[in-house]
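Now for chain A:
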Amino acid sequence: MSAPLLSVTGAVKRFGGVQALRGVDFDLKAGEIHALLGENGAGKSTLMNLLSGVYTPDEGTIHIDGKPVHLNNPREAQAAGIATIFQELDLVPTLDVAANLFLGRELMRPGGFLDVPAMRREAKKRLEAIELAIDPARLVADLSIGQRQVVAIVKALSYASRVLIMDEPTAALTVAEVERLFDIIRKLAASGVGIVYISHRLEEVPEIAGRVTVMRDGRVAGVTEPHAPQAELVRLLVGRPLDELYPPTRQDSRQAAAQPARRELPSVPRKRRLAGPDQRVARRA
Partner candidate 1 sequence: MSEEKVSVAGAPAVPAAAPKHRDPLALIVRFQSLIGLVLVAIGGIIFSPRRHGEILFLNPDNIANIVRAVSETGIIAIGMTFVIITAGIDLSVGAVLGLSSVVTASMMISGGFGLVPTILAVLIMGIVFGAIQGTISTRFRLEPFIVTLAGLQAARGLALVVSGNQYINISYGDGPGLAPPVFAVLGERLFNNTVPVATLVFIVFAAIATIVLNTTRFGRYVFAVGGNERAARISGVPVSMVKISVYAITGFAAALAGIVHAGQFNFGSANDGMGYELTAIAAVVIGGTSLFGGAGSMVGTVAGTIMLGALANILQLNNITPAMQLLATAAIIVLAAVLQSLVRRREGLGR
Partner candidate 2 sequence: MKTIQRGSRRALQVALLAGTSLCIAGAAYAAEPMVKACAKDGQFIIGFSQANNAEPYRQHVNDELNAAAKEVPGFTLQIADGAGNVNTQTSQVDNFITQKVDILLISPFEAAPLTPAVKRAMDAGIPVIELDRKTVGDPGKDYTAFIGGDNFKIAEEAGKYTAKTLLPDGGEAAVLQGLPSSTPAVERLNGFKEGVKGNPKIQIVAEQAADWVPDKAQTAFSAMLQAHPDIKVLYASNDMMAAGALLAAKGAGKDVKIIGTDGLPGPAGGIEAVAKGDWAATFTYPTGAKEAIEMSKKILLDCATSVEPTVTVETTAITAENAKQLMGK
């Protein structure tokens, strides 16, 4: 057996007195789609930031192909082949698609001038590689949210081809756009890219992931199959069996009513969630 593409062992990260990660082990194989679940504050984002070089771990090591690496900033992570699509859409809306794809690594002509035609040509090639007909000269502000998401993926892939970390990529997408995105993700995985897929939406997990890691309180609560029963996932997420959960509060019901089609863990602060757990999770059981 060869070493996993990417692995983290014993990662600890503190912010002041708060321990965000309390010894986390995580690994990703080439061509795998690995879902990472957890409530807000469970440590998902911190882990993701370690992998993308935004933070460095206080303890523990990161390995790529079995070799320990130090990722001191996003550039080093990108150089190591790890690309991240952050939660927000990290594109500049007032620049065009090509400018965004090449931001920070512009193609230049002699004399210190931007080579705009070359960047547009190359951008077109990269977009067409995933069969996306977006004019590279269009402003990102003029694209749909789904198109922007795809541009962000193409941008991330242009930094790095080995590991792609996606933080809630479907949060703002329509159903059709989600399907389209999943197709792209599957094809990328098939081509050997390891994908870390972070989501709040439990329902998506069996559809896309090959493996699920659930985090809670800065630790890995468990690693399971994506087709594990929802009740098992919820138990791992909140740390208690479902029947111990409180009845829903009025506000949560209202939120649930507002979005009946989308079942997901709400992005509410952890304390409040413990005081009034979410009805949607309970209902699914």
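Just so we're on the same page, a residue touches a chain if its C-beta (ideal position, glycine included) is under 8 Å from a C-beta of that chain, and two chains touch if they have at least 3 such contacts; residues count from 1.
The set was built so that all candidates are chains of the complex that A comes from, given by their letters.
As the structure is a prediction and not an experimental result, all values here were calculated from the model.
Of the numbered chains 1 or 2, all belong to the complex, but just one touches chain A: 1. Those residues of chain A that touch candidate 1 in the shared complex are 74-75, 84, 86, 88, 90-95, 99-100, 103-106, 108, 112-114, 126, 129-135, 139, 141-144, 146-147, 150, 157-158, 161, 174, 176-177, 180, 183-184, 187-188, 190-193.
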